[in-house]
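Okay, handing you the structure first.
A protein chain is absent from this complex, but the other protein chains hold their places.
And then subunit A:
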Amino acid sequence: MLEQTVQYILSGLTIGSIYAIAAIGYNIIYNATGIINFAQGEFIMVGAMTAITLSAFLPLPLAILFAVIITALLGALIEICCIRWLDRPSVLRMIIITIGLSILIREAALHIWDEKVRSLRFFTGNEVSSVSVFGAHISPQVLWVLGICALIVVLLNVFFKYTLTGRSIRACSSDKMAASLCGINTRNMVTLSFMLSGAIGALAGCVISPITQTQYDCGTHLAIKGFAVAVFGGLGNSMAAVAAGLIVGLLETFSITVMPLAYTDAISIAILLLVLFFRPSGLFGNREAGRLKEF
C-alpha cells in the first residue's frame, strides 16, 4: 500500500513538474508588461525542436545552450517587430497579437521541421532507467525537471529582487510612466522580458522533451495547462506557479485512483474554477495587488 501511494505521488510529481516549468515563463512577461503571452507554449516547442536538431552534431549541454539563445533572440524579434511600435496598446489587443503569433510560429515550425514527433535524449540514463524510492519508481529526468524548476525560481527571485535590471522590469510593470521618469528605458525592459521568457521557455522545452516528446503542435497543450497553473498559483509569482503545478499534478494523479483517467482534466479544471471563484488572485496571490492589476 505504501509502495503504491508513493508511486502515485511520484507520478503526480512527474506531471506536476511539467506543468510547473511550463507555467513559470508566463510570469516574467506578465511582471514586465501586465499581459499574458499566449505564444509561451511555442517558445517551449521551438526551444526543444532547435535543441533536438542541434544535438545531432553538438554535445547535449551546448545544443541546449544554443537553443536557449536562439529562442531568446526569437523572443526579442517578436517584441521588436510586433509589440514595440504599438502606442499604448490595450491588454486585449496584446493578447490577440500573441495568439496570432503562436499560430504563426506553429505553422512555421511545421515547414521548418515536419509533422513528425521527436525527442531530446535523456540527460542521465535512457528510456528505461528509473530511480527507486520506497519500492516505487521515477524517471531520473523528472528529477532534472524539478531541479531546473527550482534553479530557475531561485535565480529569478534574485534577479527581480536584487539586481537593478530586475527591479527596473518590475518598476515598468507597476507604473510605466513613473518608471520612464526615473530614467528607465521601458521599451528595452519589455524586450528583455520577452528574451528572458523565451529563454526560460526553451530551457523548459529541452528538459521536458525526453518525457513528453516534441512535435510542432505540442506547445498549445502545454500552454493551456501552464497558463491554468500560473493563474491557479497567482499570476506573477514563479514560486507559486511551481507549487500550483505540483498540486495540480498530484490532484490529477490521485483522481485516477478513484475514477477513470478520462475525468482528470475535468477535475483539475473544476478545481481551478473553484479557486478562481473564491480567490480570484490565485492560491498564493496577494488580493490587494491583484486588485491593482489591469488584468
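The rule we apply is simple: a contact is a pair of C-beta atoms (placed from the backbone, for glycine too) under 8 Å apart; a residue touches a chain by one contact, two chains touch by 3 or more; residues count from 1.
Throughout what follows, contacts and distances are computed from a predicted model.
**Student:** Could you tell me which of "3-isopropylmalate dehydratase large subunit", "Glycosyltransferase RgtA/B/C/D-like domain-containing protein", "Branched-chain amino acid ABC transporter substrate-binding protein" or "Heme exporter protein C" is the UniProt name of the chain missing from the displayed complex?
**Tutor:** The chain we cannot see is, by its UniProt record, "Branched-chain amino acid ABC transporter substrate-binding protein".
**Student:** Among A:51, A:67, A:109 or A:138, which residue is in contact with the omitted chain in the full complex?
**Tutor:** A:138
**Student:** Applying the definition given at the start, please give the residues of subunit A touching the unseen chain.
**Tutor:** Given the touch definition above, subunit A has residues 4, 7-8, 10-12, 14-15, 18, 115-119, 126-130, 137-139, 208, 211-213, 215, 217-218, 221-222, 252-253, 256-257, 260-262, 265 touching the missing chain.
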